[in-house]
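Just one protein chain is left out here, and the rest sit where they should.
For clarity, chains are labelled A, B and C in written order, and residue numbers in each chain start from 1.
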Amino acid sequence: MITFACPDRTGIVARIAGFLAESGGWIVEASYHTDPDTGWFFTRQVVRANSLAFDVEELRSRFAEVAASLSSESTWKVDDTDERRRVVILVSKEGHCLYDLLGRVAAGELDVDVRAVIGNHASLGDITRAHGIPFHHVPFPADGKAEAFAHVAKLVDEHEPHAVVLARFMQVLPAELCEAWAGRALNIHHSFLPSFIGAKPYHQAHKRGVKLVGATCHYVTADLDAGPIVEQDVIRVDHGDSVVDMVRKGRDIEKVTLARGLRWHLESRVLVHGNKTVVF
Amino acid sequence: MITFACPDRTGIVARIAGFLAESGGWIVEASYHTDPDTGWFFTRQVVRANSLAFDVEELRSRFAEVAASLSSESTWKVDDTDERRRVVILVSKEGHCLYDLLGRVAAGELDVDVRAVIGNHASLGDITRAHGIPFHHVPFPADGKAEAFAHVAKLVDEHEPHAVVLARFMQVLPAELCEAWAGRALNIHHSFLPSFIGAKPYHQAHKRGVKLVGATCHYVTADLDAGPIVEQDVIRVDHGDSVVDMVRKGRDIEKVTLARGLRWHLESRVLVHGNKTVVF
Amino acid sequence: MITFACPDRTGIVARIAGFLAESGGWIVEASYHTDPDTGWFFTRQVVRANSLAFDVEELRSRFAEVAASLSSESTWKVDDTDERRRVVILVSKEGHCLYDLLGRVAAGELDVDVRAVIGNHASLGDITRAHGIPFHHVPFPADGKAEAFAHVAKLVDEHEPHAVVLARFMQVLPAELCEAWAGRALNIHHSFLPSFIGAKPYHQAHKRGVKLVGATCHYVTADLDAGPIVEQDVIRVDHGDSVVDMVRKGRDIEKVTLARGLRWHLESRVLVHGNKTVVF
Partner (left out) sequence: MITFACPDRTGIVARIAGFLAESGGWIVEASYHTDPDTGWFFTRQVVRANSLAFDVEELRSRFAEVAASLSSESTWKVDDTDERRRVVILVSKEGHCLYDLLGRVAAGELDVDVRAVIGNHASLGDITRAHGIPFHHVPFPADGKAEAFAHVAKLVDEHEPHAVVLARFMQVLPAELCEAWAGRALNIHHSFLPSFIGAKPYHQAHKRGVKLVGATCHYVTADLDAGPIVEQDVIRVDHGDSVVDMVRKGRDIEKVTLARGLRWHLESRVLVHGNKTVVF
């Protein structure tokens, strides 16, 4: 699979499609987008693996020339879709997103390799292990957060994960981890951003008397809850819903929003440009 | 129809229902809500008019005693559902909400008496008059806004309207009009509040890269876009949507959100308490 | 909690509310509905348990008189909200609804007592037992379905469950079990009924080229997929979605639709009248 972005000009599609056709590549799925504001062009091409006369490494090397010939500013990636995606999940106490992801994996719906779950509380260990997945408990004492994050980073990085999922992980990532995991760390925030940034968004929503609550899956950046948005959804609430009801209803949205965002990320459907995403 | 609110205690429903039963009142629709946060009780009772042995004035006078006996803090209203609701609509240049409301009235779906449409531009005059409704053009010169608002207020107040609808009226109401029309002035804001308060919300939404845009119908208060929310809705957008596309998609949400909020308001379904609404 | 239905007349609310007020009952939540088509009245009253001077048995006995005095046709139920709800779940191979329900129970969001899970395949046994819940494998050989159902019935009935949940259980219940579990057996059908009744609804939906797929939670009756509907929801699909994609997207709707329907059923929010439901 190829994802590619560069400043728009004529002939990009012809060049890429021509290259693939010459190589015998059978395009299974292709998406294109031109952003009139930035003048950038984006594409994602899924090629049937066995239709090419060469392997992924060779594709990568040959496509590098195509990309360079189109623009010196181009950014691109060639992914081997046969390589199973590795995921590490960070959690605290709230288990609904974790249960949901593990259920999807167990049901065969999300075909990924969850290498580890790391919790700053121990409470979600049993269910994780029942799914045959290692669980690491890393406590976060108030005076030892830096060490705790160093420990987490070590546990995460050894798996070279395609995605680090903050599944209601209630600790704010330090800037260096945001940097190290840029474009790979996905968070689920329990509000319709940019409304209700930060702590206790359902309380904020209840106080404001909104008629819908939402959830936002976004890439983590050093700027809290302000990273590129991958997916959002909402659910209706009314005057009869207490904060507890909102929390419960909102969870159903958090779960699906995170699961959709994660799937799209792992399928290389999400291209980040500036603080926005193209989701093919 | 009776709407009633007071601090909660036992026996309120029995008292009100008992009063209505003694009077022969046939309850067509009844709603109750107790807010555990404020400890307040709210109800709305629709009584078949001809089931009572007396008229609305007498009902009002008798219910006053019931209300007083339940709580000295109680707030209540007895509406004559046979009285046609009077509405005045304020507009600027953007006509989609006006077209929608006029279409609903013409189709017989919204059975209200639109007494007048007032615009700070003249462009929506023809369509208004084609519907047989008076249109008043009140220009808003930069150095004459106070006079313009005084003129608008005069045109509005002579109809004693049950609702003053700001159907994408792009002028900020002065505090004294917010006060005078408190609980009767409905605005449609073209964002999912509290996101994107103020000017150009679709531009703000586009810049932030949100995946849904929304609309909010709320009562106008002196605090800009911060009044009690009556109704909200959202519509999906994606990376392919320019600001112009967002504006177009958002309009479909603005129209229905305003129409729903207005209907509920005119049916006395909306009870305001603090900065929140109960919508029965 | 009291649920009550009878042909409408004046004074019902006054009688019930009066009875509760005399008994010191603090009404936490009250809903009323009059169906103009059938002329029936429905209500649900949640009373704070410790506000009454007597226990549930006594409430039941006293309310029986109230109900009888209002109508000889009345149907009613007094539930003890302190009694934990017992649930038995029937499954086949597809685990997404089971995973979801178990996750909700484990997360404390659905506070019910899942007494047993029964599967006509063994594959969901491990995850069930990991949640500390007994799993029974009852094979359904083509020539032994009657015996298998007799076995299932025995395993179910010993728990006297408030709900028997068919969580994508792919066997059609025999008429006598539909009868025995009437008003307690909830099924999730993977289409927006009445579209696509019977087998392989996603295949049917794909063939018809619909733009939304749905799910329906309904009470099981002897008439296949035709029982009273409790809840429905839909999700958008497009031309790019294969049957497999529709199945995957539909699952997210099946899960929440079943979970909502089950919650409402267990909270006695669902009153069945004829082939329709009132959901308070």
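Convention: contacts are C-beta pairs under 8 Å (C-beta built on N, C-alpha and C of every residue); 3 or more make two chains touch, one makes a residue touch a chain.
All values reported here derive from a predicted model rather than from experimental measurement.
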Which is it among C:Gln45, C:Ser74 or C:Gln232 that touches the chain not included here? C:Gln232
Residue among B:Asp35, B:Asp100 or B:Asp225 touching the omitted chain: B:Asp100
Among the options C:Val56, C:Leu224 or C:Val279, which residue touches the chain absent from this view? C:Val279
Please identify which residue in B:Arg9, B:Lys154 or B:Arg248 touches the non-displayed chain. B:Arg248
Considering the whole complex, not just the chains shown, which residues of subunit C touch the missing one? 33, 35-37, 192-196, 208-212, 214, 228-234, 238-240, 242, 275-279
Against the chain that's been left off, what residues of subunit B make contact? List them. 29, 94-96, 99-100, 102-104, 106-107, 109, 126-127, 130-131, 240, 248, 251-252, 256, 259
Tell me which stretches of subunit A touch the chain missing from the display. 10-11, 13-15, 17-18, 20-22, 24-32, 34, 51
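Everything that follows uses one rule, which is that only the chains that are shown with their structure count from here on.
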Centroid distance [mean C-alpha coordinates] between subunit C and subunit A, Å: 35
Where subunit C touches two or more other chains at once, by residue number: 29
